[in-house]
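Of the protein chains in this complex, one is absent; all others appear in place.
Up next, chain A:
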């Protein structure tokens, strides 16, 4: 009998262990995260939460910019104590959601464009219009800077980075070997080149889609826009019911992606490696090109040797009719927002902090230190001191316009279904129509 009791007790503990996964909302958070009202007195304490780790500072332009700006702010404002809560991006994403659920958000925190609507609906973000009206450099923000942080005409976040998610980095030497002077401007040429690279035993593009976002963020966002146009995308983002994922244009885009995959354009293990591993394949000459974002420059500079870097050129994915591409996916995706619970002096300080660390000054620092564009337009930047790759990149970006990146702006649940469906397409297990119908079914639930 005693043994049976012990068995039952063990059973209970073992099963109860399951509930650890069930406590999505109930778990407590550390005390530092709680925002308090504006109490004046002996200085102000601001709790700031972000995902810029000190140890990644060297390889992360926007991270270094933010951390530098915070140091500057602290020097200029000795009366304000800034407490930073830093963690990896994945951990940050989880933690901030849990804090929002418990209404225990820090004073200042990063928000992704696709979360803004939800956060505003829940009343946790403070509007910034009054503070922007008084800000010296409001005119310098890009015209599309606040697209993803505006709800009902009010602005809830200041962008601190410009994501450019869909640039082709290609190894000019390998393409010359295959008989191409530059990256093809038509899909037919691209598919023909693919056959040559297969003969050479390398893949045309290296893709690392284990984490599911690269195929969608870097490839589908641009191909999709080529087929559907940005009005369609904006209609999906606004969920006004006009555009549907089951529209033929979007299915055509998925079919093109399926064709790319079926013809062996990507490395065979694209679903099991990460974005960084894909960059390694490219850096080792196992792929002729890779499609990735602005972060790829820093990644390649740390992975590839001088020769390969010198051979690396930038281009855009072809258009459907073979004309010169005029756009690719990108935009401001991450913002710094302020807790709606703040009042008085503390609210003023938080707003000032955000504008000081993510506004014009930050853009100037990014441009001068890294050559990269960000949320504000900075003119007269001397690029001559930067690598040829960076110069080419900036030149390319400045010559075209940006179209919405899906995962920065569409609803998170829809993106999750899309990302999973794209993995199925890459794996050859689902066709375009099925995936489109699944994505639309999720969109219908909104």
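Here is the rule we use: a residue touches a chain if its C-beta (ideal position, glycine included) is under 8 Å from a C-beta of that chain, and two chains touch if they have at least 3 such contacts; residues count from 1.
Simple rule for what comes next: contacts and distances are computed from a predicted model.
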item: The complex's invisible chain, by UniProt name, from "Sugar ABC transporter permease", "ECF RNA polymerase sigma factor SigK", "Oxidoreductase" or "Alpha-D-ribose 1-methylphosphonate 5-phosphate C-P lyase"; value: "Sugar ABC transporter permease"
item: Candidate in contact with the missing chain, chosen from A:271, A:357 or A:374; value: A:271
item: Candidate in contact with the missing chain, chosen from A:94, A:242 or A:399; value: A:94
item: Full-complex contact with the absent chain, from A:241, A:344 or A:412; value: A:412
item: Sites on chain A contacted by the missing partner chain, in the whole complex; value: 3, 6-7, 10-11, 14-27, 93-94, 97-98, 100-101, 103, 115, 118-119, 121-124, 210-212, 267-273, 281, 286, 412-413, 416, 420-421, 423-424, 426-427, 429-430
